[in-house]
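Complex shown without one protein chain; remaining protein chains in place.
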């Protein structure tokens, strides 16, 4: 699959593994996307927000300027809506989530320059009861201008 | 990427194109997933629900029994939350969406028999103002037991 | 069942029929509850709001004073949340509802005077796809001070 | 009142007491509904979910298979929307709830065989500030295929 | 600005400071509005609800009667929606808020007698990450009959 748009690129990287992941990562970086990948599992969203923000700052995807954090934060919250599908709650309604997160910064489409810079947060993992096996897959994607 | 779980399989099929799509489709069908793919663009969710339900019934993924429609309907609504990220509204707040939808029926994980049957609705496309170019990518995934 | 509290009284009246309904209605009126019962089916909430408000005014349960309408309106909206269970949408997401509505005005509990006056809106009926048989029961209850 | 549909049956059982409850319970069981009744009060939904799930498993209404828990879980969450009427929050917005819960498994309508099996969660109780007397009645009903 | 309507009056008082505040306060009191002003900062809404309710009771704006608390509580929750803009969450999604709150009781419009009595909760302050400087302004206004 092609890594030419910021949304598809981030979702593919969130789902790929092994050699696939390496190949797509190289492909995406050739397209000038800046990328950061991590893992977070919790019954509290605040830990996942913190993990994503820390990773993005440490990898240099965003600076510590507030407007950059603001852009990333809202992309996170939008991605959580895909994960939660109706109620932005985890442990409070007795469910937990384990996610790979991928943050991508760059153009919306590598073929389209002059469109400003964007940031995407893609999430892929499993949500369910806090019992092994009682869970199904979930995805979320938030995209924001930065 | 491997098509062994119902969520990843449906999301990959929603994003792949050309030879990739053919290859993943074959892969998924070998894994005993039953699949239906379509396209829908609208400022009204009811048209997208109708398109998905019609496709699923015509392709034989669900019967006309109410509980099967009920399962599919709720998977659709959950996927819409990923697309909308907060407000289940399209034209009413002046935005429109163009989506590829993929419906997959089968086990949660092909390696896990005895877990009942599940249905996934994956959505990938673009949402934005009703003006060409003013849009970004969105994804949604809903999974339900059937 | 006893009709001594405003919520239970309104829910029972929303679900009872035939002689049961007559008996509970008499019981409730002896408890000084003022009651109004109607029927509404629609794919649009605005028609149900209008039917409830019109019935309440015609039956003298509320006056045309704004604060009385305001109290009833918010009780309606709260009851709709029970009906909708997550998204305050009907036809826009391809579902329709047929409801009996019951409006009750009086104390929260007939044994408790000096607690002010309250208004309850109870809804009972069926929600589903706009196809006969594809529907299940729904209830909603909103209670507000007036 | 007649206990021939799964929704009305569960709501009546949630509100009835004393001899009424015994009579409706017998009536419902003759109609082949399987029933489980319990009590839960909390400022946290996770405790109510846990109480309902534990009761359902202990009473044999659902097995430990994930898809059965998944069906029950979503019926719970839908019922909570009726209880909360807008914000799926309890203690976090300084309110508490005391509920009787009723879980019913069986057909949607006892006169309609061949329609699959359904599960209903009915809730009836009081919500309010964590101070005695500052509360009013609430109801919730969630119905799901299983 | 004129303090003749309950909403504008409460919002102005929430934003004014120094001599401006004194002047608007005098103006509002001449218009027979009863007013209470306080400050609350937290990652938990329950603390803000409690601060507002305590202030309103201590200042005599509401009595301890349940219907009066009920009116104030719902005005608070409505104001929080303006503050939160989509998800009624603070610390759970890693954000914090510092607010001035203003409670005003009186007519909707001082020129309009015979319209019943109303209560407004106005909030003005800053919301953001729990790091100094990473925040922007937020407002909220809830108005209810009492």
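To keep things simple, chains are lettered A, B, C, D and E as they appear, and every chain counts its residues starting from 1.
Just so we're on the same page, a contact is a pair of C-beta atoms (placed from the backbone, for glycine too) under 8 Å apart; a residue touches a chain by one contact, two chains touch by 3 or more.
Since we're looking at a predicted model, the values are computed, not measured.
Visitor: Could you tell which one of A:46, A:70 or A:105 touches the chain left off the display?
Guide: A:70
Visitor: Which of E:93, E:110 or E:143 sits in contact with the chain that's absent?
Guide: E:143
Visitor: Could you please point out the chain A residues that touch the chain left off the display?
Guide: 65-67, 70-71, 74, 108, 115-116, 118, 144-146
Visitor: Tell me, which residues in chain C touch the chain that this view leaves out?
Guide: Here the touching residues of chain C are 44-46, 49-50, 66, 69-70, 73, 77, 80, 88-89, 92.
Visitor: For chain B, enumerate the residues touching the unshown chain of the complex.
Guide: 86-87, 89, 91-95, 128-129, 133-136
By definition in this document, only the chains that are shown with their structure count from here on.
Visitor: Could you tell me which chain lies farthest from chain E when each chain's centre is the average position of its Cα atoms?
Guide: Of all the other chains, the one whose centre lies farthest from chain E is B.
Visitor: Same or different for chain B and chain C, where same means more than half of the interface numbers show up on both copies?
Guide: Different, since most residue numbers here occur in only one copy.
Visitor: Could you state the distance in Å from the CA-based centre of chain B to that of chain D?
Guide: Chain B and chain D have C-alpha centres separated by 31 Å.
Visitor: Give the residues of chain D that touch two or more other chains, as numbers and ranges in rising order.
Guide: Chain D, residues with two or more chain partners: 66, 70, 77, 86, 89, 92, 108, 118, 136.
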